[in-house]
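Dropping the structure in here first, questions after.
What you see is the complex with one protein chain gone and the rest in place.
Here the chain labels run A, B and C in written order, and each chain numbers its own residues starting at 1.
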Amino acid sequence: MNANTVNATSTANATSTANAAIGAGAPLGKHEMAALVARDIPRGAFVNLGIGQPTLVADHLPADSGVVLHTENGMLNMGPAAKEGEIDPDLTNAGKVPVTELPGAAYFHHADSFAMMRGGHLDICVLGAFQVSGRGDLANWHTGAPDAIPAVGGAMDLAIGAKKVFVMMTLFAKDGSPKLVPECTYPLTGLGCVDRVYTDLAVFDVTPEGVKATATFGVTVEELAERLEVPLLTA
Amino acid sequence: MNANTVNATSTANATSTANAAIGAGAPLGKHEMAALVARDIPRGAFVNLGIGQPTLVADHLPADSGVVLHTENGMLNMGPAAKEGEIDPDLTNAGKVPVTELPGAAYFHHADSFAMMRGGHLDICVLGAFQVSGRGDLANWHTGAPDAIPAVGGAMDLAIGAKKVFVMMTLFAKDGSPKLVPECTYPLTGLGCVDRVYTDLAVFDVTPEGVKATATFGVTVEELAERLEVPLLTA
Amino acid sequence: MTVRLCAHADEAVAGIEDGSTVLVGGFGMAGMPVELIDALIRQGAKDLTVVSNNAGNGDTGLAALLAEGRVRKVICSFPRQTDSWVFDELYRSGRIELEVVPQGNLAERIRAAGAGIGAFYCPTGAGTLLAEGKETREIDGRTYVLEYPIKGDVALIGAHRADRMGNLVYRRTARNFGPVMATAATTVIAQVREIVETGSLDPEAVVTPSIYVDRVVQEAQRA
Partner (left out) sequence: MTVRLCAHADEAVAGIEDGSTVLVGGFGMAGMPVELIDALIRQGAKDLTVVSNNAGNGDTGLAALLAEGRVRKVICSFPRQTDSWVFDELYRSGRIELEVVPQGNLAERIRAAGAGIGAFYCPTGAGTLLAEGKETREIDGRTYVLEYPIKGDVALIGAHRADRMGNLVYRRTARNFGPVMATAATTVIAQVREIVETGSLDPEAVVTPSIYVDRVVQEAQRA
């Protein structure tokens, strides 16, 4: 099960991030966001990186981080994407991309893999999102469009299973609407499950007291507060 | 899962047993009972033999029977008891007796082993009993004595899990009272779970219509009917 | 009873009946029993319910079975993919039913069927669209959704090796749904790359014990 040290360690990391970054610099690109997430993952953590942008986090983990990657299709200690010549059709990640195996890997079947997720054994999972609410509700599986074919995969299992759920997303949609919202308008993936949101403009902690910006990039907290309907905690 | 052929095959066997044995011979000893059970186990069946007398059945299976023995502490294709020099403390049966492994064996943990039992994958289990009722209720775990320390082990899981439950017992207790009864007076192990009862004096099929003696040993069906309170089907 | 070693995939799928629920292993192509699906297409059973993680890709395999109009309903976690045009077209034109199940619930419901569990309370999906109309219960302050087993008449799975008794081992992430599906269907049919002598698989590493397996066929491309 592993001791409950994620919280303490990653909060400490985030605080130092915040001190360095509040109001500083420019908006982050997706690789910078991934680097930031990677920096907040404690040594030796068991982590699931969702399909899409979260996968980039792996590229920013230090070689000696000891972080163990889980893929929900039945593996722990997954290695990087397979290069030409390494491709094994029996070895893919959850996005069906060929990957590799690190020493100390273990394989297990789907029910065991999702028991591991649902049972709260993963320290962190990192997911993309359409929307996150101020209460930590997550919407990332369905746009709600009437003609959309619903497809959920493992998103709901990850959302409610991991000890900590980190979201990576741009803060605003292409139409300019915020994706951090008082109430999700898209169908939910999980209720009250998000702990922290990494965006191009800021990092937010979702706490029982409310949402707090712990770092901003190229904007001030005041400017953000003006553009968001979710109230931001100050101090 | 395996096809549902146990029923047909073993019924056929039992019928031939019955034809040969009704009203014939003398009461059976425990080895003769075990031999009779063994004869009714179809080739290739997956079988759990309960602790105690049922264990003797293994000695009477033909070498080429293909019967695969399950032990609930996590093994399929268990071999005979270990002889001197073969004893491995990591390899025991459910009675904690050192046993051996046959080619094609597989090991699994306790939840998987009992999922196999509860999920109806075993073709037959053979159990001892204090009492069996005319409806197939089984009592074999608790005498009901007020000072008895309750201990159930895997008895309830076996009783309700296997496709067919065979019981091996003497027909009468030491005090002369029948153990095949209209209603069990001892605490139940499982309800309506027993399919066939092998005793020293007769073999009984428990059917939705009632109890039928398919073979008797040294007594007649009429003599049995007189000594039992459970009505016996005739013809 | 004793496993049947089949000479050909057509023999392995013989007797699958119209209206059957068919569990189909695989996650993407890993563990996908391609030759068994092709044989099922030839075999002709229709009005099927298919339980699988996805709903077919491209124009082959499950997609081809769907394209033939042989599938009444799909139970899966992720039907929508870049190359799921066969399913997409059937679904949008109302010619196929869909039950979307979170991936872990799919695995656990299949396991429950194999393990004789009548139903279970699961936190996944609570408060979402996918739990609408389902019974819920608060346990220790958390909301759980009551989920029922998914049992198959037939399971078609891909494994790496079988021994002659029917014990199966898988390889890497191709294991995925195979082991749970093997516990949850009346008739379990496995496609393997190699059939080896009984006694040559490590008993500690057997993932699907022989008790679960009814028919085994070696892949033709490797036979």
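Convention: a residue touches a chain if its C-beta (ideal position, glycine included) is under 8 Å from a C-beta of that chain, and two chains touch if they have at least 3 such contacts.
For clarity, every value in this text was computed on a predicted model and none was experimentally measured.
Q: Going by the stated contact criterion, tell me the shown chains that border the hidden chain.
A: The chain that is not shown is in contact with A, B, C.
Q: Which of B:Gly85, B:Pro150, B:Gly176 or B:Pro208 sits in contact with the chain that's absent?
A: Answering carefully, the residue with contact to the hidden chain is B:Pro150.
Q: One chain is left out of this view; which of C:Val22, C:Cys122 or C:Val213 touches it in the full complex?
A: C:Cys122
Q: Among the options A:His70, A:Lys164, A:Arg196 or A:Lys212, which residue touches the chain absent from this view?
A: Missing-chain contact among the listed residues: A:His70.
Q: Under the stated touch rule, tell me which residues of subunit C contact the chain that is not displayed.
A: For subunit C, the residues touching the absent chain are 108, 112, 115-123, 137, 139-140, 142, 144, 148, 169-172, 202-205, 207.
Q: List the residues of subunit B that touch the chain left out of this view.
A: Residues of subunit B in touch with the missing chain: 71-75, 88-92, 96, 101, 107-111, 113-115, 117-118, 142, 147-157, 160-161, 187-191.
Q: Need a quick check: the contact residues on subunit A for the chain that isn't drawn.
A: 1-3, 5-6, 42-46, 66, 68, 70, 76-77, 101, 103-108, 115-123, 161
Criterion: only the chains that are shown with their structure count from here on.
Q: Distance-wise, how many Å sit between the C-alpha centres of subunit A and subunit C, to the nearest whole number?
A: Taking the mean C-alpha position of each chain, the two centres sit 30 Å apart.
Q: Subunit B to subunit C: how many Å between their CA centres?
A: 34
Q: Which residues of subunit A are in contact with two or more other chains?
A: Nothing qualifies.
Q: Which residue numbers or ranges of subunit C touch two or more of the other chains?
A: Within subunit C, residues 111 contact more than one other chain.
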